[in-house]
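Before I ask anything, here is the structure I am working with.
A single protein chain has been omitted; all remaining protein chains appear in their positions.
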Amino acid sequence: MSDLTHFNEQGRAKMVDVSDKQETVRIAVACSSIEVNRLIHSQISEGTNKKGDVFAVAQVAGIMAAKQTSSIIPMCHPIPLTGVNISFQWDIDESAGRYVVRIEAEAKTKGVTGVEMEALTAASAAALTIYDMCKAAGKDMVIGPTYLQHKSGGKNGDYDRS
Amino acid sequence: MSDLTHFNEQGRAKMVDVSDKQETVRIAVACSSIEVNRLIHSQISEGTNKKGDVFAVAQVAGIMAAKQTSSIIPMCHPIPLTGVNISFQWDIDESAGRYVVRIEAEAKTKGVTGVEMEALTAASAAALTIYDMCKAAGKDMVIGPTYLQHKSGGKNGDYDRS
Amino acid sequence: MSDLTHFNEQGRAKMVDVSDKQETVRIAVACSSIEVNRLIHSQISEGTNKKGDVFAVAQVAGIMAAKQTSSIIPMCHPIPLTGVNISFQWDIDESAGRYVVRIEAEAKTKGVTGVEMEALTAASAAALTIYDMCKAAGKDMVIGPTYLQHKSGGKNGDYDRS
Amino acid sequence: MSDLTHFNEQGRAKMVDVSDKQETVRIAVACSSIEVNRLIHSQISEGTNKKGDVFAVAQVAGIMAAKQTSSIIPMCHPIPLTGVNISFQWDIDESAGRYVVRIEAEAKTKGVTGVEMEALTAASAAALTIYDMCKAAGKDMVIGPTYLQHKSGGKNGDYDRS
Amino acid sequence: MSDLTHFNEQGRAKMVDVSDKQETVRIAVACSSIEVNRLIHSQISEGTNKKGDVFAVAQVAGIMAAKQTSSIIPMCHPIPLTGVNISFQWDIDESAGRYVVRIEAEAKTKGVTGVEMEALTAASAAALTIYDMCKAAGKDMVIGPTYLQHKSGGKNGDYDRS
Partner (left out) sequence: MSDLTHFNEQGRAKMVDVSDKQETVRIAVACSSIEVNRLIHSQISEGTNKKGDVFAVAQVAGIMAAKQTSSIIPMCHPIPLTGVNISFQWDIDESAGRYVVRIEAEAKTKGVTGVEMEALTAASAAALTIYDMCKAAGKDMVIGPTYLQHKSGGKNGDYDRS
């Protein structure tokens, strides 16, 4: 006699069906950041990091990671990204010795699911790449907070972080 | 003088043109199985496998493999999967000492080609993952038969294994 | 107050530590098969499959899949494969209308873990590729049984399927 | 006349040479976290998330991402991971309505470079996967801080976050 | 006080937005070549290369690389290829001892961006694969010139190399 329990009805994972969702233009913006020390700040700013131009490499890393999102995040649907844009901005408080790189990643598609994960993955990969390129000058860097800033497109309405 | 033979006209491979095919919802269901020994059955059932929850990991493996199908199967077209669902079921005959995990994988897309290969790849990867996680307790496991159970969508009509 | 339960101690997954294992030459041989119909047999044998030379493509697919094993099988350790060899053999019973392709995949490494999964993955990918290239001529093909035939190297001793 | 400036000497990127570094056992531990709302906490705890068992999937995602680190982080050297272990822990303050998942990822290798990036990538991918599986119940989740907790092995000495 | 310069406005990279472009059938044809020595020519022609059937493997490599284009070329948009076809032709001048393999790769999609990069990547990967399989018999092989031969589809009009 067989035990007929189907295990997927007991809480395991599936990639949910989105066949019926509408194809629309969808945009998501995610933010992350990485706090670095004074030495790392000057290496990045003056282009003296021995591994190369930190922001240039981090930007490419973020864009390429965005395209790999559905192979990194298991239940994430593959979608054809139509655009990715990543920017960096220094947020510096010299007196407090605080040097923070603000990372903003925008992802865009014309597809059936949102691109929140693509934007979040891009921002995370960019931050991790900065960590990698600068870690010889200090391993105390802290990444995050990382969060969704904005989302538009799709039937659930827009989202803006308050 | 040149030898003008084009080799592709002599039997080598190509990814055939599907530009003219219609985009429709397409579903495929594939089945596989893996026969394990009594010890492995109890490890899976009781959650004592040292590598982790076997079915949970196998399910994730199958879903992720489904998304990689066109990079594993050379002539397979890339398509945007809209859903993947994998379930497991024990088929046990205690008296014969026979413990078989039945694996069913359903793949879905809204695209121009069928998803048979995605379903078959998902089922195969799930079976291989079970093998990997359990092989310390016996290498005699047997995978398969693996086959297509059902296919719908597309102009060639539906298919159901008889 | 925090709930301090570490979930990994409750049965979830990990890639087990193999840092202490010895680097030795390790070999594994896996077998699979695919049963096809008479039309598919003649297409393969006569080189008339419209997608190309079936065994040539399947062989490349199997070798490339072997190299991707640790990215397909979640808990499988990455190892540097030093050799992969896949061969095909027809097992035909004309009177019974039975046409079976026997697939044998050998994987080799000089590393700290065995290459059973690499051999099994290679054989499976080769079988799936044959299915993909021939499915226009019949979807009733059946893959498997797929199993480990031989393993040598490593401290747990050799294995030969009885 | 040619402009002979070699651009790589002006700050662009390279994967630095580590051929002379010693192969030793190296360990790194990274931490991340994700703050979720009460609904998401109960979905995870009670196993009612419609995409599946959140921590089980996140754990597999983290382990698989660790193995892909050198293809996500551009200047990161490929190394053969010998072990990855990820654990989750709830840090809950009911009165403040604060539900935080603490993520700890340990990576191990016997190789010529450290595994900080593998541990950080594993922790990040696990956090992103939790976000993905729970986002239908609230997009306000915040990931991070993400940081290196511990590192040992290699000639530069051990590191422990103070 | 913060330094508010957004670095992406200063020349760094982005994957440009193509959300508004029309989905049409698009074709691109790229050419490459590889010059080999007499020994390599005879090994390929007579099938005596110890790594296998050179053109068969190169063709599969080119097709699979075409599908990976957007993960190899950083700013390239992912598109669903609907067909890839690669052919080889010998261009031989015995008296001059010149043996050249001409490679032609055609890529096709129904999508929002052109497939020039897919065709060029396919041709390049095929050439590199020929190099790899033949290098034991001479490392003097030269790849290229590699160029776009033809492009059609899309609003910018067709292109034919003059």
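To keep things simple, chains are lettered A, B, C, D and E as they appear, and every chain counts its residues starting from 1.
Definition applied: a residue touches a chain if its C-beta (ideal position, glycine included) is under 8 Å from a C-beta of that chain, and two chains touch if they have at least 3 such contacts.
Everything numeric here is computed off the predicted structure, so don't read it as measured data.
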item: Touch partners, limited to displayed chains, of the chain removed from view; value: A, C, D, E
item: Options D:13, D:39 or D:92, residue touching the unrepresented chain; value: D:13
item: Given C:108, C:135 or C:151, the one touching the chain that is not displayed; value: C:108
item: Touching the absent chain when the full complex is considered, from E:27, E:40 or E:57; value: E:57
item: Residue of A:13, A:31, A:64 or A:148 touching the missing chain in the full complex; value: A:64
item: Touching residues on subunit C - with respect to the absent chain; value: 25, 55-56, 59-60, 63-64, 66-68, 80-93, 108-110
item: Chain not shown, touching residues in subunit D; value: 1-9, 12-19, 70-71, 74-75, 77-80, 111-112
item: For subunit E, the residues touching the chain missing from this view; value: 11-16, 32, 47-48, 50-53, 56-57, 60-61, 64-65, 68, 72-76, 116-117, 120-121, 124-125, 127-129, 131-133, 135, 139-148, 151, 159, 161
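Assume only the chains that are shown with their structure count from here on.
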item: Co-neighbours of subunit D and subunit B - touch as defined; value: A, C
item: Between B-C and A-E, the pair with more C-beta contacts; value: B-C
item: Inter-centroid spacing, subunit E versus subunit C (mean Cα positions, whole Å); value: 29
item: Centre distance in Å when subunit A and subunit B are each reduced to the mean of their C-alpha atoms; value: 30
item: In subunit C, residues with contacts to at least two other chains; value: 12-16, 52-53, 56-57, 60-61, 64, 74-75
item: Category of the chain touch graph - line, ring, star, complete, other; value: other
item: Which chain pairs touch, all of them; value: A-B, A-D, A-E, B-C, B-D, B-E, C-D, C-E
